[in-house]
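The structure's right below; bear with me while I get my questions together.
Only one protein chain is missing from this complex, and each of the others stays in its spot.
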Amino acid sequence: MKTSNTFKITAAVLGVLTVAGVAAWIYQLMGGLGVTGMNNGTSWGLYITCFMFFVGLSAGGLIVASSASVFHVKEYKKVALPAVILSTVCICLAGMFVLIDLGGIQRIYQLLLSPNVMSPLFWDICVITLYLIINIVYLYFMVSKKADPRKVAIVSRFALPIAILVHSVTAWIFGLQIAREGWYSAIMAPIFVASALDSGLALLILALSGLKKAKVFDTDKKLIANLAGLLATCIAIDAFFVGCEVLTVAYPQAAGGAALLGEMFGGSTALFFWGEILIGLIIPFCILVFAKNRQKTGLVIISSACVVVGVFFKRVWLLFTSFIHPNIYGAPGISSGSTEAAHASGTSIWATVGAYAPTWVEIVVVVGVISLGALAFMLLARRFLAKAPKADVGDSAVDDRAATAAQTV
Amino acid sequence: MTKLGMAINLTRCIGCQTCAHACKMQNNVPTGMRWNRVITEGCDVPDGALGEYPNLYRTYLPIACQHCENPACQKVCPTGATYKDDQGRVEVDYDKCIGCRMCMAACPYNARVFNWEDPVRDPDFNYGDKSVPVRQKGVVEKCTLCKERTDRGEDPMCVACCPTRARVFGDLDDPSSEISKHLAGKKPTQLLAEKGTEPQVYYYE
Partner (left out) sequence: MTGEKSLQSGLTRRSFLKASGAAAGALGIAGAAGMVTAEGWLSPTEAHAEPEERVAHLCHQFHCLTGCNLKCTIRDERVALIEPSDLVDEGHRTICLRGINEVEHIYSKDRLQTPLKRVGERGEGEFVAISWDEAIDAIATAINDSWAKHGKDSVFIRKSTEASIGFDFIGQLLLADQGGNWGLDRGQPNGQTPAFGAFSYCPSRSIWEFSDAATIIEVGHNPLESGIVWSRALMDAKEAGVYIVALDPRFSGTASKADLWLPVHPGTDAAVIQGMIRAILDEGWYDEDFVKANTSLPFLVDRKTGKSYRSDEVTCPNPTVVTAEETGAPYVWDKVSDSLKLYSEEGIDPVLEGSWKIDGKELATEFTLMKEWISDYSIDWAAETSGIDRQTIVDLADRYANNGPAIIDYGLGGPDKYTNADVLGHSMSILTAITGNYGRKGSGFGFYGGVGADNPAATLNFWALPEEYHYNDSGMAMYEMPYMENNIHCALTFGDAFTLEAASANDTLEWVKSLDFFAIIDIYHSSAVDYADIVLPACTKFECEEDVKQLRDSFGYVMLANGMIDPLFESKSDLQIERLLAAKWGLDHLIPETYEELAKFSLDGVDKLDPNMRGITYDALLKNGGCMPVAGTGDDWRPDGHADQVYTTPSTKIELYYEYLLDQGHQFPVYENANEAYESNPLKETYPLYFMQGKSRYRIHAYYSSSQWFQEDFGPCVNIFPSDAEARGIKTGDDVKVFNDRGSFVCTALVNPGLQPGVLFMAETTYTKYYKEGFLQNVTNSARNERCYAMFHGPQIPYNDTLVQIEKA
């Protein structure tokens, strides 16, 4: 296969963006996290948002791929490989965002020297590592010359629970924190899983459409429609969980909950909350709920894009709304930690409510990381998908063998 | 067991910020951050007021690390950099801190501050107690209950400097300590007691 010019140009652009991102990250390492918009009041920002987002995105792929084996969904088997590649790339990006967010990455060996097993962050690091390994192993078994469907089937049995676990543990980083009104919720893990399912699926659909357009990998239109149907279901589940959570917070009409919902409904994070409801839930669901629409690739693509954006919005409001109102409110508030205020006169080091806006450094880093991901996906897809056996040939055989293996395990 | 803690008399607290600045000095706290702060509770401006004119009221509330018996920050720290020491204090081992700020998200009191940059100091030298370790960029810090002073048998600096003697420091587990005697018969409250973190800093009126 010849390398097209489009591919070359796209790769070059992504490469440049990646280099820019790395440069921005080096700048951040030198200057410290002070070059970001984070502060003592809002101590996590765009990086952690992206971390949550990409953990979620990575789920869709692996869940689709593994459920092909676990639940014998034959159709999905066809897209298992691109799905796993996508999943691998996304989880790598998620991990990178955690590392980029560390203020003392040079001391990261302390995680091995003196781990605290009580820390959800420690759990998450373990689970993500495990998840990454599973992805790689899965990928290996699928693309290996001696691809053994039995092994694929075995790995997929582990992959599915771990995929669900990885979202749950990520959710618990937030959901177990009694300090934050908007996070501390038993439904946080289900919400994360639901978001992972719909955003991951949506991204998979987008990726498959992209691959099809690039003529790298062809996916049956029927399968896309099928996936779109699943996406509609996931959106509904996601909406249901969000509804449960909002109702539970709202119903007691307690002060803390009211302040939180005030910000979500009409405050600083309202744009993201309503954005998610509209773009992430209502619009795509209304489109995809009709079987006829699911047949139209264009509409499916639009809906998927909506879901991805919507879930990103959700990460934003989920994370930041709980940073706005400190539990104990009063002026002058919280010291920002910024030394920019050193020579100002007045109360500029203080803030009574949390505020955050990403700086150019964060944006460049995020763009760089995503570019790296896109580049990686392009290259991996080219490497493995283009060489993969023609989608239809022998597919059913593999499928059958896998199914047999699944029964015997 | 020793369980060091503090009792703060809100009736006597006049919101003068002496403790906040004493802490800043003693602990070499860099520009832009405080380990200890005094807020005007519920008000959006310092020295504001609640209520309807002329029936106003105001409460000054000093807040620093609450040295919780059940510290949310310590649980979540992935490297154990935050730990509960044998004196019942919550401390940070700066050499272990990887700067993930999980503890900041977990602390219900916003007691923790982070070295977002290389610390800047005015004046430009390490002021305060020379035995206080100097922190580097990328680590979290907070009230240590003046570990260096209390290990020498002295009161924390905020206690020593409080102009109205609104603060008492001591061992909560020792019934004969000044703090225990002070709290006996009072109705002390803990900040955000409903969170179950069991602060070892008590407030009373």
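Per-chain numbering from 1; labels A and B assigned in written order.
The rule is short, and it goes like this: a contact is a pair of C-beta atoms (placed from the backbone, for glycine too) under 8 Å apart; a residue touches a chain by one contact, two chains touch by 3 or more.
The structure displayed is predicted, hence computed values, not measured ones.
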{"item": "Full-complex contact with the absent chain, from B:D86, B:D124 or B:E194", "value": "B:D124"}
{"item": "Touching the absent chain when the full complex is considered, from B:D47, B:D95, B:D151 or B:E198", "value": "B:D47"}
{"item": "Missing-chain contacts mapped onto chain B", "value": "11-12, 14-18, 20-22, 24-26, 31-32, 44-51, 53-54, 56-58, 122-130, 157, 160-161, 163-166"}
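What we mean here is this: only the chains that are shown with their structure count from here on.
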{"item": "Centre distance in Å when chain A and chain B are each reduced to the mean of their C-alpha atoms", "value": "37"}
{"item": "Partner chain A, residues of chain B touching it in the complex", "value": "30-34, 37, 39-46, 48, 61, 63, 72, 75-81, 95-102, 104-110, 112-120, 122, 136-140, 191-192, 195-197"}
{"item": "Chain B-facing residues of chain A, complex", "value": "31-36, 38-41, 43-44, 98, 101-105, 107-108, 110-111, 113-116, 118-122, 125, 173-174, 176-180, 326-342, 347, 349, 352"}
